[in-house]
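Okay, handing you the structure first.
The complex appears here minus one protein chain, its other protein chains still in place.
Naming follows writing order (A and B), and every chain is counted from residue 1.
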Amino acid sequence: MRVRGVAHAFAGRPVLAGVDLDVAAGERVAVVGPNGAGKSTLLRIMATLLTPREGTVAVGGTPYPEGVRAARRRIGYLGHDPLVYLDLTAWQNLRLFGDLYGVDGLDDAVPDALARVGLLPRAHDHVRTFSRGMAQRLGIARMLLHSPDVLLLDEPYTGLDAQGSRLLDGIVTGASSGTAVVMVTHDLARAHALCGRVVMIARGLLAWDAGTADVSHDQLAQRYAESAG
Amino acid sequence: MTTFSMTDTPRAGRAIAALGALSAVLLAVATFGVFLVAPEDAASGVIQRIFYFHVSVALVSMLAFMVACIAGIVHLRRGGDGSDDVSLASIAIGLMLAVLTVITGSIWAKAAWGFWWRWDDLRLVSFLLIILLYAAYFVLRGSADESRQARFGAVYAIFAFAAVPLSFYAVRTARSFIHPVVVTSKGADMPGTMLVWFLISVVAFTALFVTLLLVEVQQRRAARALEDVKRRLEARSATPTGGH
Partner (left out) sequence: MSRVRQLRALVRKDVLLEAHTKETIVAMALFALVSMVIFQFAVGQRAGDSSLIAGGIIWATVSLAAVLGVGRTWVPEREQRVLDGLLTAPVARLTMFMARAIVLTLFLLAVEVVIVPLGIVFFTRQIAPSDLALMAGVCVLANLCIAVAGTLLASMSVFSRARELVIPVLLLPALVPVVIAASGATQAVLGPGTQLAEYLGYCRFLAVYAAVFSLVAYATYDHVLDD
């Protein structure tokens, strides 16, 4: 995944001022930064939810805005909300998104996905009856259903129960070697533990980019504090 | 983003002043001709003279809505603030002219038939629909986020202009489809001198439209430039060190 010169503004106020970021297949990158630094905006642009004022994003060979539909097929996005319908059952939700993504063999894929997040016993219950954590787990199943090449996670741990957090940890670290993960998070410790790289966004710019292998968590926290000012 | 260049302001200002003067002269000539030179209509007398303005204003408002639609198409294709300014200003002016059409038409109806309103006066009824259609444009813009106003405005300018002929036609067939009300005959058979004064008033109102359009567009550009300067000043005072 390749981000080039992405800049964006809301109502004339610049939020991102030209960000470049490369994420290789299989790489796990955490995006950190103070509130309002533009990290969520960056992720929404990468997830095709926002068209940047300037710059391009590409997944594999397809840069967008132009090749947006091919790119969408390869991206799995999870935000603060699980992005599933509360008034549909878990099964109906996955069936719907499976159809939208053109997933083959849904009759097997849906129960497999539900089993993976521990929701198979509740498959035919409406999501409105689920706890927040269960809904978020269904969101994880929805995100993984079409086997995306890139997972884009925006504060995915908010609202997740202990079981879900463990599950997501496993998915992030155990993602198959071809799957890249980009995760926006506040949680520096988790970023350090799970991701191979930490990228700091401050005032709309990429402040620094560090591998976690040769930096301790404390060093990371110190650098964070320095650039957050 | 369009940058506001200081150099073209005086030139734009001069063009607007010239056009404004031209419209004023044309309107004066048209008023003079319509009231003092054009022959009096034998059947309806002096009140018939309002008809020159009534129909000219109606035609120019349609022209304004067409300009708004074209500017909307340009905006969707190429983006940019300029086409949105043109679209917005055209609809504002067109709406004003449509209201004028209904007012003059109503005066005409009062004088000719003794009532302020007739549902079988097609121009009156159609323009009432047009006013409702285009007034909604401002409701839509007012309720949309700032980042979407221009885009939605453009889509609606196209949508509404597509609705115009359908509304005109539907109004004609409101009583019967097979025997629609024919185009009203008033003015259909104009003697040559009447036609000349009629055309002059159409040109006069067109010039007025173009003048108002330029003023409005220029005004919006200036407002945006001011906003830009303010924002840059704010940004500078936020980082007093001056470095990036």
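One rule holds for everything that comes next: contacts are C-beta pairs under 8 Å (C-beta built on N, C-alpha and C of every residue); 3 or more make two chains touch, one makes a residue touch a chain.
Bear in mind the structure is a predicted one, so any value in this text is a computation, not a measurement.
Student: Going by the touch rule at the top, give the shown chains the omitted chain contacts.
Tutor: Over the full assembly, the chain not pictured touches A, B.
Student: Looking at B:Phe32, B:Phe115 or B:Tyr169, which makes contact with the chain not pictured?
Tutor: Within the whole complex, the residue contacting the unshown chain is B:Tyr169.
Student: Out of B:Val29, B:Ile103, B:Leu129 or B:Ala225, which residue would touch the omitted chain in the full complex?
Tutor: B:Leu129
Student: Contacts of chain B with the missing chain: which residues?
Tutor: Against the missing chain, chain B presents residues 76, 129, 132-133, 135-136, 139-140, 143-145, 147-148, 151-152, 154-156, 158-160, 162-163, 166-167, 169-171, 173-174, 176-178.
Student: What chain A residues would touch the chain not displayed?
Tutor: With respect to the unshown chain, the touching residues of chain A are 47-51, 69-70, 72-73, 75, 77, 79, 81, 83-88, 92, 95-97, 99-102, 126, 142.
In this section, only the chains that are shown with their structure count from here on.
Student: Could you put a whole-Å number on the gap between the CA centroids of chain A and chain B?
Tutor: Centre separation, chain A to chain B: 49 Å.
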